[in-house]
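Before anything else, here's the structure in question.
For chain A:
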Amino acid sequence: MVRPPRSLLLALALLPLSAAADRPLSVVAPWEITGADPSTAGYVYARMRVAETLVDTDADGQPAPGLAGSWQPGDDGLTWRFALRDDVTFHDGSPLTAQAAATSLQHAQAKPGMLDSAPIAAIEAEGDEVVIRLDSPFAPLPALLAHSSTLVLAPGAFDDEGRVTKVIGTGPYRVKSVAPPQRLEVERFDDYWGEAPAIDSASYLAVGRGETRALMAESGDADVVFTLEPASRARLARDDRLTLHAEPLPRTIVLKVNAEHPLLEDERARQALSLAIDRGGIAAGLLRNPEAAAAELFPASLGPWHLGLDAGEAQDLERARELLAELGWQANGSGVLERNGEPFELTLRTFSDRPELPLVATALQDQWREIGVALEVAVGNASEIPSGHRDGSLELGLMARNYGLVPDPLGTLLDDFGTDPEAMGGDWGAMGWRDDDLASWLDTLRQEADSAARGELAGRVAHRLNEAMPVVPVAWYQQTAAVDAELEGFSIDPLERSYRIDELRWGE
Partner candidate 1 sequence: MTTLTLHATRRWLPALSPRQGLGAVLLALLLAFAWLVPWLFDADPARQQMTRILQLPSLAEPLGTDHLGRSLLARLAAAVQLSFGMALLSVASAAIPGVILGVMAGWRGGWLDRVLGSLADACLALPGLLLVLLLVAIAPGNFWALYVGISLVLWIEYFRVVRARTRILVASPQLEASRLLGFGPLALFRRHLWPELAPQVLTLAAFGAASAILAMAALGFVSVGLRPPTAELGLMMIELLPYYHEAPWAMAQPILVLFVLVLSLNLLAGRDPR
Partner candidate 2 sequence: MSVYLLQAEDLSIQGEGVTIAPFSCALEAGGRLTLLGETGSGKSLIAQAIMGSLPRGLVARGRLLIDGERFAAADGRSRRALWGRRLALLPQEPWHALDPTMRAVAQVAESHRHVAGRDRRAAHRAAWADLTELGLATAGSKLPGELSGGMAQRVAFAAASAGGAPIVIADEPTKGLDAPRRDAVVELLARTPERGGALVTITHDIDVARRLGGEVVILRQGRVVERGPARQVLTHPQSEYGQRLLEAEPGRWPRPAPLGERQAAVVSARGLAKARGGRELFRDLSLAVSPGEIVGVVGPSGCGKSTLGDMLLGMTPADNGDIHRAVDHRFGFQKLYQDPPAAFSPHWRLSRLLDDLVRRHRLDRAAIGPLMARLGLDDHLLARRPGEISGGELQRFAILRVLLLEPCFLFADEPTSRLDPITQRQTLELLVELARERRCGVMLVSHDPALIERICDRRIALGDGRLREVEPELDPALA
């Protein structure tokens, strides 16, 4: 593969820096590469800056121009026009045209992904613009186009059945080699439209165990390690060869409650369960991060959606016992509540892809035992929660819901609660619960463009969810990273969209 002469001069010019530049960067994170298709492994290629989306996000997580320079909805809100940049080339040298972007998005829409939650009628290319026609107005559309399942790939990346055979994106790095499920190697793409990255090549390694990731950071095998176990964070902080970074994430550990279940249909029962949770103990003892205690669904980083409630007040065992007594529950001999012969017994489903979930479940088990609730914890596969929602067999589900999948939480909320009062709730949202006010507020938010009005509506939605507790918040997440002290310019993307490795450089 002969390198074009222009980049040869460029390489010569950077010769003195090349010694530092060509030291490879090794990135380690827990998530495996399941394939080449953006719908299944798009997040790795986005984070390693191999492929990009039409819409990008700025420092505080709001939508910003990406491959699309600018966009605006039509006056009826049904047709959106995205004007593409004209100086972008794919890794295989072909230019980024509106037609290429449209075909890539059409492939993405055919597969399960973020575009399913928008009422998209058609995606076409007109001149140098991508035109998306909707069946009904949908304000957060640009936010959806920032999701990694909508990465724009070159036509050459797809085979005739629409399967992605080779990831040909537009990012600052190009795929050098990929060995699923663990290893991806990328190298600098010289004809990148944006600012050329300082580091020449980088590698991504998926390491499942937290202990191993921490040890790789300590032994210098990995330059950047993401998602550190709470236990090893304290140790790494003391290591002077590493700098530790932590950013709150819009991901919350929540309890999905089946509001049709005879024991849980009354709001007071749900409130009682929430009041019995020692959120401070879980955050400090298990997650080793006291601020992670979540009295409400949305963290501070989500602006208007955040109510600012104090986690300490959210715990009140006496109030919880009173509420349950009001509902007619008395303690039987073995300390478990009973009502006309039926014990207060529930099964909670969780999964171990995120190692802290079974721990939090065990903590809840003991804390609810204090108020007489017998909880059976079943650690299984993540898919058991949506399948339990569908066949109604789910009673309680402990999960980590990401309200920042796209820059605007509305996208996720529409999925989780819905706007049609008759069919509210979603796989990862409410179950068997309805609230006409909430449905109408969400519906107006869908069309409302003015930010002040959206802010006021967001506050009302947050308050109602906090009272009705269809989904009980427990703790917020933090993205942590241990970085080699010699690296400069590292920062954490609060929406976990990119590792920002193109902004890194080796210090002198």
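These made the cut because all candidates are chains of the complex that A comes from, given by their letters.
In this section, a residue touches a chain if its C-beta (ideal position, glycine included) is under 8 Å from a C-beta of that chain, and two chains touch if they have at least 3 such contacts; residues count from 1.
The model shown is predicted, which means the values in this text are computed figures rather than measured ones.
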Touching partner of chain A in this complex, picked from 1 or 2:
1
Which of the residues in chain A come into contact with candidate 1 in the complex?
210-211, 229-232, 234-235, 278, 280-282, 284-286, 352, 355, 358-359, 361-363, 365-367, 369, 377-380
